[in-house]
Structure formats: structure tokens, C-alpha cells
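Heads up, one of the protein chains got dropped from this complex, but the rest are sitting where they should.
Per-chain numbering from 1; labels A and B assigned in written order.
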Amino acid sequence: MLEKAFIGQSRYQVWLACLLIPIAAGLACYFNQYAHGLGITGMSRDVIWGFYIAQFTFLVGVAASAVMVVLPFYSHDTREFGRVVILGEFLAVAAVVMCILHIFVDLGQPTRILNVLLHPAPQSVMFWDMIVLNGYLLLNLVIGWTTLDCERNGSKPPGWVKPLVYLSIPWAVSIHTVTAFLYSGLPGRHLWLTALLAPRFLATAFAAGPALLILLCLILKKTAGFDAGGGALRKLSITVTYAMIVNVFFIAVEFFTSYYCGVPSDRQDLQYLFFGFEGHARMVPWMWASLAMAVASIPVLLISIRRRTHLLLAVACGMVFLSTWMDKGLGLIAGGFAITPMDTVADYAPTLPEVLISVGIYAGGALLLTLLYRIVLSVREESNPV
Amino acid sequence: MKLYNARYILPALGVFLVAVTFPVWRGVAARDAGFKSPPNPNGERCIEPKSFMRAQHMRLLGRWRDEVVREDRRVYIAKDGRAWEKSLKTCVACHGHTDALGKSTTAAAACSECHSYVNAKLDCWNCHHDSAPADIKLAAGNATANQTASGEEPR
Partner (left out) sequence: MKISRRTALKLSLLTGFSLTRKHSLFAIVASARPSDLLPPGAALKAGRWVMVIDLKKCVAAKDCHDACVHACHDTHNVPDMGNKKDEVKWIWREEGAHLFPDQLGEYRGAELAHQTVPALCNHCANPPCTRVCPTGATFKRGDGIVVMDPHRCIGCRFCMAACPYGSRSFNWKDPRPYLKKINPDYPTRTKGVVEKCTFCDERLAQGKLPACVTACPAEAMAFGDLKDEKSLVVKLLRENFSIRRKPELGTEPAVYYLV
């Protein structure tokens, strides 16, 4: 089926070629970083993780969200998702690949990355994160490829696919829970020291991932005439709506505990993010924009579910995606490190090379996703010629 | 199962096999590269014989590294009974030293003669010092006997 990846109209080839530009720029910046060290980024002794890990955290959520189509389709026979399950699985593949690449570029000694396998440390959450992420990548790749291949041949998938599918459902939840444990297992970082972090991660994931999937389906409709089916988009947007409602509720709950109890260590990080702390207010507009979009997206989603045209839905999904990207990415990371262990404030902003490397990874992920989706659509066209 | 185009494939396969085994049958693989041991202006005998060091120095250094940093076992008893501090300083004292004529070499240069030939990239010298101050003269058995108090085992 790989041969189908590069066949397409000229604008498809142009799209692939255009993606190579940010990839090349990102690679060039990465060679510079590899030669000179991570000092070319905006990270510092106080803010030790930044843009790269922010993208990693957000993208793990996007990857986990595949479960929101897989679970209803396979366990509850939601036939409407029939055409989009494979898209969700391949989105998970591209997202996990981007996660792994973001971790790789964040390492100080990337050539030693195999030390994690050579010297396993089961007491470390990062060890388990590596296992579950790679396992999830493998699961989705195998399941997606096999089911697509069988669809092409017109046969039923072999018996061993079903157990793998059922395994991928709790596995999807686990990848994002383990990622949350990376943060909530650190005793000195009070923004993250909450049991609510893993549920918050899952809520934002189940909002952002399906929102992206809806947007991708709309794009595929415009560019390749792919019809996801009205039922699928409607059901997905219901998922996004309720996940977003839960997410906003979680944010409100965090505010209550922090401000009502008023324990300084608990309150300071939220105060830095939303109101500024001791004169440092860089993140304030960012966080309020994110929160405003999150709250505003809910009524827009509720209205758009009932409409037949998809413009409002696209706008709402864009707001959801952007809002969660801002909150769970830089908001989470910069907010967690801003109040240092010495009770001083450390600001962070990414540098241009840092952003270019990340954009290069996103472009690489987009390239992978494009190729995978191209294969899916070609297989579908083959079996159902228009 | 029929092999199509056998009259082209089989001779080509033969040519390939001859070409890929060239280093073996031409004797290139067995030939000594002819390079000398690392220069040793100090004239001191190495901690182990040349044949051992040639075959095992990388394993020895790897063991030293883990034993010193991770287990705090810092003394190496060589086969001939001399006690040495497990450190690159022990190597550098001879191989990265100024000789009697004032000519200096660095251990990095000494090691790289072989290492660049076999293309085994070294990053020891990114952190460790590859030359000893001129006034340091290394006596055999640079580990003082008291340092074996940590319960060192020979070899």
C-alpha cells in the first residue's frame, strides 16, 4: 500500500514539497543545537523544560484521543465512526512520532538515549512513559495498517486484531496518565502537585484530539472529497463539547482550592499565570486568551451540533484546539517552573531556533499524516470507485 | 520455483560475493596496520602488557569508569601486583606527558592515532584532561596502599 502514498493531483505534490521547507529549517537549527548545546534555547537553570516538552505534553493528549473513536466503534458498535476510525488511529501514530521527536531534541546527550533501555529504571515514571508511548505507537501502526490492508482486499481482519484493539483502549488512557505522572510525581512543583492533573490531561486530550480530527475530516472533504459521514462529525463534536465542559470545570475547581484555602505555595503558580506575581505578568494575556476561547467554544459547539453547515463547527474546533494547546503546552510548563525552589520568579520565552525546530517536527508529523491519509483515501477509492 | 534470468543473476551474484569478501581473501583484514603503540615519553612500563592493552583497554576503562563512579572502588591491582589508581590520569601521566627533551604530547593525540584509523570516535577528552603538568612524574603503583582500605579485589 505504500506505493499509494505519493500518487495524487499536483496540488498534493505541492503540499508535500512545501512541508519540506520547515523540515529543512528545523533540521538546520537542530544541527546548530547539537553542536552548541541546548543553550541556544530559552531554557535556563530555573526553567529547565520549555517549548519542546510543552509540545510533547500536548501531543501525547492528541495521540491518546484516538480512543474516543476506537472505543465507541469497537465496543459499542457506533457504526457512524466506521470511516474515521482509521483516521484516528493514524493521527495517533503521527502524534506519537512527534512526541518522540520532541523528546529527542530536548535531550542534552541524545546519542545516549539507549541508556534508558540498557539501564532500565522501573522506579522512574519516564522509563514507563517510554514503554507506553512506544507500545502505543506500535499498536496503532499494526492495527491501522492491518485493518486498512484487509479493507483493500475486501476481507475481514484476522482474529488477533480484535484483542489488540481492546488492549489499545486502556493503553491510550495509560499513556496520558503516565505523562501526567511525570509532572504530578514531583514534590517541589506546586502547580503540578495535584491528583487532578491526570484527569485534567485526559479531559483536554479528549477535547483537543477529536477537535483536530474533525478539522482534518473537513479539510479532507475540501481537498479530496472524503465524506466522513454527518453522523461521525456530529458524534465527535458532542465528545469535544462534553470534554471541554469537564475541562473548564476542572480549571474552576483548581481556582477554588488554590484561592479559597490560600496556601501560598498552592496559590502562587496560578496567580503568576493569571494575574502576575511580583511584577512578572508575561503569561497573563496568554492564559486569559486560552481560558476565554475555552469558555466561548462551548456555546459555539452546542449551536454548531444542530447546524448542517460546518463553518461554525470548524471555528469552534479551532478554538478548542488552540485553547488547549496554549493551556497545556506553555501554560503548564512555564507555570510550573515560574516560581523557583528559591521562591524567586523565572520567566521563559522560547528562542527562534527553538521554535523552528519544533515547527520542523510538526511539519514532519504533518508529512507523515498526509502520506498515511493519502494511503487510506487511495484504498477507499480503489474499493469504491466514484 | 523457477529462477528467471538466471544467466544474468548468477554471474552477478558471483561478482558481488567476490567483491564483498575482498578484505578477507586479499589479506587486508589480517594485515597489521603497522601503527605503533601510543608514545610513552616517560619510559614507564604500562600497567598491563601491550597485547592485553591492545585487546582489552576499552573494556578495562569501561570497568574502571563504573567501578570508580558508581561503586567507589578506586584501586586497580594489575596482573603483576602493582596497584594503580583507576583513572585516566594514570594513563595520561605517561601517554600525555612532556618527555626529557621537553617535547610534549597529549593523550588525545596518542590515542587518536589508532582511533582515527579504526574510526572509533572518542569523547573521553571532552571532559577528562589529556595532558599532565610537566612536573608530575608518575611512580609505579601510584595508588597508596591505604587506599585499598575499601576492600579492593585484584584485577
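Everything below uses one rule, namely that a contact is a pair of C-beta atoms (placed from the backbone, for glycine too) under 8 Å apart; a residue touches a chain by one contact, two chains touch by 3 or more.
Note that this is a predicted model, so its numbers are computed, not measured.
In the complete complex, the hidden chain is touched by one of A:116, A:281 or A:371, namely A:116.
Of the candidate positions A:146, A:340 or A:370, contact with the unshown chain belongs to A:340.
The residue touching the chain not shown here, chosen from A:152, A:189, A:221 or A:280, is A:189.
Take subunit A: the residues that touch the chain left off the picture are 36-39, 43-46, 48-49, 103, 106-110, 112-113, 115-116, 118-119, 121, 123-127, 130, 182, 185-189, 337, 340-344. In the full complex, the hidden chain is touched by subunit B at residues 65, 69-70, 72, 74, 77, 88-89, 123, 126-129, 132-133, 144-154.
Everything that follows uses one rule, which is that only the chains that are shown with their structure count from here on.
The distance from the centre of subunit A to the centre of subunit B, each centre being the mean of the chain's C-alpha atoms, comes to 47 Å.
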